[in-house]
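Here we show just some of the chains, and they stay where they sit in the whole.
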Amino acid sequence: MAKNTNIRISLPAVCFVWQIAMIILFGVFIRYDEESDTHWIEHRRKKNISTNLENDFYYRYPSFQDVHVMIFVGFGFLMTFLKRYSFGGVGFNFLIAAFGIQWALLMQGWFHHLDENDWKIKIGVENLINADFCVASCLIAYGACLGKVSPVQLMVLTLFGVTLFAVEEYIILELLHAKDAGGSMVIHTFGAYYGLTISWVLYRPLLSQSRHLQGSVYHSDVFAMIGTLFLWMYWPSFNSAIADHGDGQHRAVINTYLALASSVLTTFAISSISQNNGKLDMVHIQNATLAGGVAMGTASEFMITPYGSLIVGFCSGIVSTFGYLFLTPFMEKTLKIQDTCGIHNLHAMPGVIGGIVGAITAASASESVYGQEGLINTFDFKDAVANRTVNIQGGYQAAGLFVAIAFGLVGGALVGGILKLPIWGDPADANCFDDDVYWEVVVISLTCCINKIKNRNCII
Amino acid sequence: MAKNTNIRISLPAVCFVWQIAMIILFGVFIRYDEESDTHWIEHRRKKNISTNLENDFYYRYPSFQDVHVMIFVGFGFLMTFLKRYSFGGVGFNFLIAAFGIQWALLMQGWFHHLDENDWKIKIGVENLINADFCVASCLIAYGACLGKVSPVQLMVLTLFGVTLFAVEEYIILELLHAKDAGGSMVIHTFGAYYGLTISWVLYRPLLSQSRHLQGSVYHSDVFAMIGTLFLWMYWPSFNSAIADHGDGQHRAVINTYLALASSVLTTFAISSISQNNGKLDMVHIQNATLAGGVAMGTASEFMITPYGSLIVGFCSGIVSTFGYLFLTPFMEKTLKIQDTCGIHNLHAMPGVIGGIVGAITAASASESVYGQEGLINTFDFKDAVANRTVNIQGGYQAAGLFVAIAFGLVGGALVGGILKLPIWGDPADANCFDDDVYWEVVVISLTCCINKIKNRNCII
């Protein structure tokens, strides 16, 4: 019962060791790419590039900043909804994201961007976006464990999560040559099953002892809406950030915008219909409204048509809300999976929908719709896969989905096992969802509290 | 008294019917335009466009995202100021905006973008911006009704509001050929009078029974400042989002930036002078500081000069703050218009100022200031209006203002009549401004509350 949650040695040790490792590895491996190096001006002349605007920076920087906001404010504030875990929600999200993006630059660099001449990784703005994407999968996993793990565990979860992500991403995008611009499979499906499996391994039979803290208060729900809205608004940037220049980015934005709008309406509908008097539930509004963005991740670049996007959002909003109503309680009771934020409903199911939609849309692509060049550009049918047909592409898309799920399940089981070791300073079942364990929180006794109010009057 | 606020059937029904209608209509009418279609590469070659950057996406996407934030976080959080209606403020704003943008794409498409060859609407990023703009007018109208209507009524208000908007916009921008880049007339004046007239029709004589909830608490005022600041910061993007490429967007940003800065100072001044001891009122700071942006909507593209922009902001800040001090109480008492957010002060009066400023600035434009080409470009004096003089343009601008007011008043009266039907689940006069009516809110009895505090200590 009386677990040791003292992290005064372990947290600083982990932070220092990993940050110093990052510095050394960056020193050995990471350099500026030709667009962020001072030799850009010579590169321009050599490649006959007429203007500085052709620097990829100007294509992608606005989208990058939107994604960056989603990672830190979006995910961070979405996790402030618990009445006494707002510091942990936004604070630990900050910590692991800041660590994860560094490790992701290395891992993704080794797999995708290693220059074979000098064995260096050359980074530019697209690498920063990809690092943010990679970290998103770990933040999703954090959602399942919110309030039940120590920051040290989260650092371990992120270290392994980023590592697994880079391998899985390499298999799906490079070996299978599946397309997944917004990461329905690579980010959401993987991240969700990774987190759910960890949560299953770390099952806490007596978690009900912390039940009084596992809920929101009025203002913490409003804080969480900040996260929801920034995720919702910037999701078109998320799904288009690394899409093809020109029509690819443009189309990804339109598709995502529409899918999101559609899932808002079905979420409100199902939330209302499920309660007496039709009262809405903030948990649904905070989460299921985003399902359309998740489900549009893979197909965002494709010619799925505007009404196709609406249909995807329509279905995923319904599925996600039903998940919160029925699946989360079922999973906790029967499957012994405690999923604090309901990531199964927001990321796992819509992510799988997104993978399936992507596979179907790819398999039904045609030259009459895409145009000959358009089809080749959209699916990158060149070099090794120059002769791939859309049907085969659909098959590989589906294969990618299975890889993502498999990596999530197996990886989560392994990492969950590591996190179960009694050395990480995690809280007792009765002390979950409580900032007081890891943060200096000002607590005042009731007498003192009432005296305070008496003297200064009461500001509600 | 005991009104039926059960929306368990009506809200889901409205959401589903309208979303399904959207899917069908999008299936029939909406397609990607040539810049978001995979045929873009062929289009580029045909039109001899040298780079992907000339895709309108790169001109407008950053501004679009800023406008998007204004619609969902700006308007949403501005309406969280009430002590117990924060869920309704930000949540219903989310719902109706997500519906409205879909309907706006259709309505505006039919009026402005219908391809006469295949009777399809071709959409790109500019359509998304315009849809956001259109919805803004309905969110303004919501401000007058905040806390007093049901979500079902809001869906109806939005359905008709978007419809009216598209017609009015067509008359003002296409038939009258008035310019209104930031929508002082088209968005703000129309939206405000639409909402005020609805609020007048729905007058609640016993609203004072809810008076104890019609105010803010400390933290709800801080939440509202999030809305204020995101509106304030991104207003330059709002007024420049659909301005002409190049100098048009650039100038619109400068003018709006300056007008906003100026109205902050006059708002603080009038707010301070109006109270004993010069204490500032959060209501003024949250709202009247934005008046400069509203009033600069029409003339933002024009050569109004930087000091002209400062003067516009100066006056509109004063007018708006005086409105909160004197007009809102007067309107409620004498005119029977209950205006929860004071949209008359923030949108109606500054919107009218903006329309007048636009007409005067247009009428006094000259070739010596604009240059010959500049004058033609700024006012689009070509084709049917190639021979229009600036004086006549000024007259048409003024005419546009009257069209906007007329549509607001007549449209609001009609829609108000519809909303008065006793079938929409609106709250009783004694239950206004209360989230408890439409949301699951955790309420705890005082004993329980004190016990909770005793057991867990008190966190203030």
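Quick notes on this structure:
Order of writing sets the chain letters: A and B. Residues in each chain are counted from 1.
Definition applied: a residue touches a chain if its C-beta (ideal position, glycine included) is under 8 Å from a C-beta of that chain, and two chains touch if they have at least 3 such contacts.
None of the values given here were measured: they were computed from a predicted structure.
Sequence-identical chains make up the whole complex; the displayed set comprises 2, and the total in this structure is 3 copies.
Following the convention adopted for this analysis, only the chains that are shown with their structure count from here on.
Of all residues in subunit B, only 5-12, 15-16, 18-20, 22-24, 26-27, 30-32, 35-42, 44, 50-53, 55, 57-58, 61-62, 65, 68-69, 72-73, 76-77, 80, 83-84, 86-87, 90-91, 94-95, 98-99, 101-102, 123-125, 128, 151, 217-219, 223, 226, 425, 438-442, 450, 452-454, 456-460 touch subunit A in the complex they form. Those residues of subunit A lying in contact with subunit B across their complex are 50, 53-54, 58-59, 62-63, 66, 84, 212, 215-219, 221-222, 225-226, 229-230, 232-234, 236-237, 245-247, 249-251, 253-254, 257-258, 260-262, 264-266, 268-270, 272-273, 275-282, 285, 289, 303, 305-307, 310-311, 314, 369-371, 373-375, 377-378, 441-446, 448-449, 452, 459-460.
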